[in-house]
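All protein chains of the complex are present and in place, except for one that has been dropped.
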Amino acid sequence: MIRIEPRANRSRAMDLGIPVLSAVIALAFAAIPLLAAGANPITAYGEMVKGVFGSVFAVSEMLTRATPLIFTGLAAALAFRAKLWNIGAEGQLYLGAMAAVAVGAGWLDLPGLLLVPLIVILGASAGAAGMAVPTYLKSRFGADEVVTTLLLNFIILIFLQMMLEGPLKDPMGLGWPQSAPILDQGMLPPLMERMRVHSGLILALVLAGVAQFMLARSVWGFRLRAVGENAAAARHAGINVKRSLFGVAIISGGLAGLAGVSEVAGLKGYLTADLSPGFGYTGIVVAMLAGLSPVGVVIAALFIASVFVGADSMSRAMGVSSFLADLVVSMSLLCVLVGGFIARYRIIRSGTGRAAS
Amino acid sequence: MMDLLNILMSESFWAASLRIATPLIFGVLGALICERAGVLNLGIEGIFVVGAMCGWMAVWLGAGLWGGVLVAALAGAFFGLLHAILTVPLGLSQHVSGLGITLFATSVSYFTYRTALPNVSSPPRIEPFQPLDLPILSDLPFLGPVLFQQTALTWLAIAMVGLVWYVLNRTALGVAIQAVGDNPDSVDAQGLSVYGLRIGAIVAGSALMALGGAFLTMSAFDAFFFGMVNGRGWVCIALVIFASWRPGKALLGALLFGAFDALQVRLQTEMGALVPGQVFLMAPYILSIIALVIAARSADYPRALLQPWFKGQR
Amino acid sequence: MTDRTVLRLNGLSKRFGPVVANDDVSLSLARGEVLALLGENGAGKTTLMNMLFGHYLPDAGTVEVADEAGQLAPLPLGHPQAALAAGVGMVHQHFTLAENLNALDNITLGAEPLRAIRRDRRGARTRIEAIMAHSGLKAPLNVPVGRLSVGERQRVEILKALYRDARILVLDEPTAVLTPQEADTLFASIKAMTAEGLSVIFISHKLREVLAFSDRIAVLRHGRKVGEMATSAADEAAIARMMVGADTPRIARSAMAPGAPVLHLQGVSVAGRSQRDSLKQANLTVHAHEILGVAGISGNGQSALANVISGLAVPAAGHIRVDGSEIPRPSPARMVRAGVGRIPEDRHHEGIVGAMSVAENMVIERLDDTQVQSRGLLRREAIAAHADELARAYDVRGPGVTAPARLLSGGNIQKLILARVFERAPRLILANQPTRGLDMGAAAEVGRRLLEARERGAGIVLISEDLDEILGLADRVVVIRDGQIVETGSHDRERIGLMMAGEAA
Partner (left out) sequence: AEKVKVAAIYTLPVEQQWISRIHKALNTAADRGDIVYAFSENVANTDYERVMREYAEQGVQLIVGEVFGLERAARKVAKDYPDTAFLMGSSFGPVAPNFSVFDNWIHEPSYLTGMVAGAATESNVIGMVGGYAIPEVNRLMHAFMDGARSVNPDVRFIVNFIDSWYDPPKAKESAFAMMDAGADVMYAERFGVSDAAVERGVKAVGNVIDTSGDYPGTIVASALWHMEATIDKAIANVAGGSFEAADYGQYSFMAYGGGSLVLDESLVAPETVAAVRAKEAEILDGLFRVNVNDDRPVSDN
């Protein structure tokens, strides 16, 4: 029989050491597919580290990949704090991106100082609207938001394709289902010469800090935590639960929308239907790895991005299938999950407890 | 309007609905069993992929069709077991574990497929399940083509609906599964193992999900493609709630979705010039949400869903 | 005595992290005996029984149970299944029922082999009906348990144990949620069964029933057994002294003239989800300096009345006046603002946010207050200082005000809520089952605080299913029955009991 008990005294070394150890164990597991594909794991690990930290370019690429994950991670973390299960960040991301190109791609020829904030605000609003609908359906009809947000992802993606073949289609795009590019002055400025990493990252970091502060220090955060931890008690205490849920829904959707803004106005310039390789879903993983803490989201996003970029680059260097990258990410995720558990709990093996006579 | 009527009257439409519904039936039943025991299994999308890949690969390697079905179920059970270990004794977040399983199962399948077949330009094919050409039944008007020209896997899916209903509602095991999803303490206090019941339910449910994937490569088609599961697993997660966790309604929900989808392709071919094609593609999802909103009032969650349970803790 | 012993606990110890819940506790139980296990909240009673039943694995100690032949044999620990097989049945402090299943399924759960492809429901029903007839414990078998009343659920819990042929029955606070009548019926049934050889350990905080129904009393304090005596040789004061380690103060209640009305309900109707939680044309007035007791059998509209006063329910008809002014569309926040203090029935579920700190729970009703926030930001130092002060004033004991409130014991959670409510000197107080499940010390503290508020000039609505409590505290008693409120005009126990049952006007 096994028993599980919370650890009484959690040491600092353990809190820090176990996640690192889990990541190392995940890499050890990665040796299995590597060997199966006939590659030398030791060389592969070297290539992996080189792929993330080997050059300024590599690091900048890792940060570029982490940026949308911070936004979607925050979106999930805040909503989940209120027990609002927003699985729809992927769709909200696209809503944000659609709004960004709708205003940014020439519809308004404003100076950058006006256009950039406008794009950011409208993108966030579109994402927020995308989360307001399921929240309304939940509070009005009791429709489960896990399902509605999940289904809305499909609907929004199909809607996006419709828009890209219709009103949003770039007339100069030679028929491709893609939007016109955002005006140059509407783009989020890059952070480094010749690199893709852009100021969306700064926005993400600032928002993570703000979220962390607001959650712990503001009345808004207080209400949010109370609603999430015990909605019945919060309601009894006079907190307007519906309003709190709507508030966090709008912020969560807005953050997911910003992920779309950041990708389209920071990186790609124009919108296609494959803007996001599942950033919305990965954001949930990021949020949960972070224990729903906004600052933790930043760390978790950097971690996931590092593993992906490193493993992806390694797969090329080693000549193994590039599907390896996702495999290593998923193994790391599962190992870190278990590691986090071991840091918090002790697993005690005990005998069957037969009494001595 | 005439068109619509013609479509709804045609046997091929209903046959298509049932065909499209088949993988969903497996998936919803699997998800239903997991959730009845109190565990959400978002690994479903990945388990579909694993089922599709393993079932097909087993047949391709010469295991025979039913051998492939068995291999798919075992592969699904394996990933289910992984999810079960993470979420039941360890009590980790069911959302994250599920999404992690989906990513893991999908990437393992893809990596394995590619490593095994590095140089294919068109995927190898197998001899899939054939429609059961039953002597008299298949020739019945209407019912013949709709019901009796389906493959054995469709029949297996329908049989599973009955089996799952029977087990849940008529056996002690089913009662225990329902109890563990409502209040694990009730099961523990009666000397049954909460862990055992939950792990068992997840493993069995995941095996069923994998059959949904296997249907895609062994009946609906005859080869494995990357990305061919295409969100079908997620749809099942929605359908479970629509079905209020009941096998009978799960069948109904899957059939409705299948019918919407079958209608969608037909309407698109008829009216594609008038309305953007995407409107039809969206329809099944929008209708699912509407159905959910209508069904939500009566939705009765397994109360312990998403709640981890630890022995000897309060 | 030894040959009749059916159960022996030898030196059981159990700790949870730093908490020593049980320390070297030994007990024995004779055939046909009713043993009452007493102790303050947190004394370790439930833990001891959970070790007997196999929910918890003891750190040290053994358990012996007599087999059919009366021979004591060691019980494998940590396995409820083994305990059940050995004839030990346990009714838990908190219901362990699957609410989506009916009573029949709950009772047979675990008794049938899981591998069987068929169930014998007819056979099971026949057996349960026989047990119900024999024990006098009746409950509907076909309705989902979620729709049963607490009394019915309690009986299903006991039927579960009897169905498994329990020879030793453990009842952990079985009457905490029952009316006096229900409790009496329950004990009468149990008494009858002990005559046929059933042995019972029951845990209770209600000394009246302990004295009336037990043969022997064992007392736990801080996890240790501090005494054991025959009930015939015990009296309330002695037991209380043993439990607390000191004398408990008696509550003194002085007569006071009622003041102006602070709450006036006029023709208030609430359409509840069921008959149980609706209110029909209720009229009620509470004055300053007055405690109004609302007596009634559970499920007669108490929760609807409480919901109206706490602002959770919006009445379909009628007027609510607090302190003279009408509350048009009540909400919890409006009620708080109008000066209503609310002590909820379910303190864990509605009273506190367990994951948030004690200090945060103390200010949760006054987030708009400038003492608590400025410009939308929490004033954390002020909140902590305030919490320290309140914790001292109301004797909230626990791991500190920054610790999560869930770590507090039941009695201390209630004190936290009292502190939060009384601190604001409310004009009107709703106290819904304020002492349910509390030990004597804690319950006395609640009573003292309520009387203090009355002294100060508050009007108090005391809803309780414990008639003794109402008779001890209330100036005036009304009975709630079937959603209607009836004045009693007396403190006569008999008469009120009959009115509760709907047999007298």
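By letter and in written order, the chains are A, B and C; residue numbering begins at 1 in each of them.
Here is the rule we go by: contacts are C-beta pairs under 8 Å (C-beta built on N, C-alpha and C of every residue); 3 or more make two chains touch, one makes a residue touch a chain.
The structure presented is a predicted model; accordingly, all values stated were derived computationally and were not measured.
In the full assembly, the chain not pictured is in contact with A, B, by the touch criterion defined above. Touching the chain that is not shown, out of A:Ile158, A:Leu188, A:Met214 or A:Ala233: A:Ile158 (per the contact rule at the top).
Although one chain is not shown, part of subunit A still touches it, namely residues 51, 57, 61, 64-65, 158, 161, 165, 173-178, 181, 194, 196, 263, 267-269, 272, 274-277, 309, 312-313, 315-317, 319, 321-323.
The missing chain lies against subunit B, touching residues 10, 12-13, 16, 19-20, 110, 114, 119-123, 125, 216, 220-223, 225-228, 230, 261-262, 265-266, 268-273, 277-278, 281.
Heads up, the rule we're going with is that only the chains that are shown with their structure count from here on.
Shown here, the protein chains touch in all possible pairs. Ranking every chain by how far its Cα centroid lies from the centroid of subunit A, the top place goes to C. Here the CA centre of subunit A is 27 Å from the CA centre of subunit B. The distance from the centre of subunit B to the centre of subunit C, each centre being the mean of the chain's C-alpha atoms, comes to 45 Å. Among the residues of subunit B, those touching two or more other chains are numbered 311-312. Counting partner chains per residue, subunit A shows two or more touched chains at residues 3. Residues 50, 53, 55-57, 79-85, 90, 92, 94, 96-101, 105-106, 108-119, 160, 164 of subunit C are the ones that touch subunit B when the two sit in their complex. Subunit A meets subunit B in the complex at residues 2-5, 33, 36-37, 85, 87, 137, 141-144, 146-148, 150-152, 154-155, 158-159, 161-162, 165-166, 281, 284-285, 288-289, 320-321, 323-324, 326-327, 329-331, 333-334, 337-338, 341.
Across the interface of their complex, subunit C is touched by residues 1, 3, 6, 8, 217-223, 225-226, 229-230, 232-240, 350, 352-357 of subunit A.
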